[in-house]
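Left out: one protein chain. Kept in place: all the others.
On to chain A.
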């Protein structure tokens, strides 16, 4: 699909630096795949999707626009908040409250002539495979693991071995403070985001009894206010973590709790950080990671130099806390990956557990991280989260032990979660002695 308003070939002077690289091979360019004439032409018509128009997303849009991509789509459901302005450089004070995707797309289109950016102010889950099929490349700059897992599973599912176009390379970036990572995933060919899930283990939750009776840290007081006091007192119908009034209420409660136990250190900022699980973020790190991702996009699209994932290293870790350190390596594909592998994944369980204990354990397991799991075993439904009738029917099973339910060592169970509708997670039970 070529759009008529795109005519960069008429501006060779403008793209002279890029074309020196795109149209002339270097010593590392693979002559079997590189064609000097084809590279730039292919990028003219290529459709590329950007997921996220936040800290990474703003950088990614700028970088792709200046890397010769002409037809860019961007998805983000969020609106602009004042705390975005220290790094999301396409937004100004006057844009607060507007859709990120919309404002970012208009800004870059206006700044870089001859490119088209189509914004989608919605969730990635609002689109189906037909939508994703139109793109040749996907670049992801998200802060949510869940959204990453969803798009990963979707792209893996779309692969049809007989159709070359059904392989959509996914380039993913993430940052935290001075650190970050960039990775390239070729669905079903390289290790996928689900294969790498244990590299992003969830933070260990504080036991409820600590919160309820023996708090020691300011975070314990804040979590108490958040998880216990709020539910007891319901000061507002629904907790809105972006509403300062709600955060102030939690802060006040946490302070009272801290005073009761003589615990120092509860602040408004900490309250907000704990409740919203805020990850520190700066422009400089976003700049590094987004550019690392887009550099791979340029290499994949033009073949002007070998890209990550083809086939050796596929992952670059970056750390700027202590000097600068990068580690670029090959993350191996896992045969027992629930998304791209064939085998069930081993799971250590205690046979004396109740089904409830098993179900609750999925959220914290680094290899699972499922919040609303439904469980089946050999065609039998053990527990379903929905619909309500089925939930009620299977609820009694929750209080029975695994042994009572007839589960055996080595047995496979199938787990589904509404967050990843297309995936069935297969686990093989390993009983603890």
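Here, a residue touches a chain if its C-beta (ideal position, glycine included) is under 8 Å from a C-beta of that chain, and two chains touch if they have at least 3 such contacts; residues count from 1.
By our rule, contacts and distances are computed from a predicted model.
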{"item": "Hidden chain of the complex, named as in its UniProt record, picked from \"Putative tRNA (Uracil-5-)-methyltransferase TRM9\", \"Mitochondrial fission 1 protein\", \"NEDD8-activating enzyme E1 regulatory subunit\" or \"Cytochrome c oxidase subunit 6b-1\"", "value": "\"NEDD8-activating enzyme E1 regulatory subunit\""}
{"item": "Chain not shown: contacting residue from A:189, A:282 or A:364", "value": "A:282"}
{"item": "Residue among A:43, A:298, A:358 or A:407 touching the omitted chain", "value": "A:298"}
{"item": "Residue of A:163, A:214 or A:403 in touch with the missing chain, whole complex considered", "value": "A:214"}
{"item": "Identified contact with the non-displayed chain, of A:163, A:259, A:343 or A:392", "value": "A:259"}
{"item": "Touching the absent chain when the full complex is considered, from A:135, A:251, A:362 or A:420", "value": "A:251"}
{"item": "For chain A, the residues touching the chain missing from this view", "value": "11, 13-18, 20-21, 24, 26-28, 59, 62-63, 65-67, 82-83, 85-87, 89, 92-93, 110-113, 177-178, 182, 210, 214-217, 244, 247-248, 251-252, 255, 258-259, 261-264, 268-269, 272-273, 278-292, 294-296, 298-299, 305-306, 308, 313, 316, 318, 320-326, 328"}
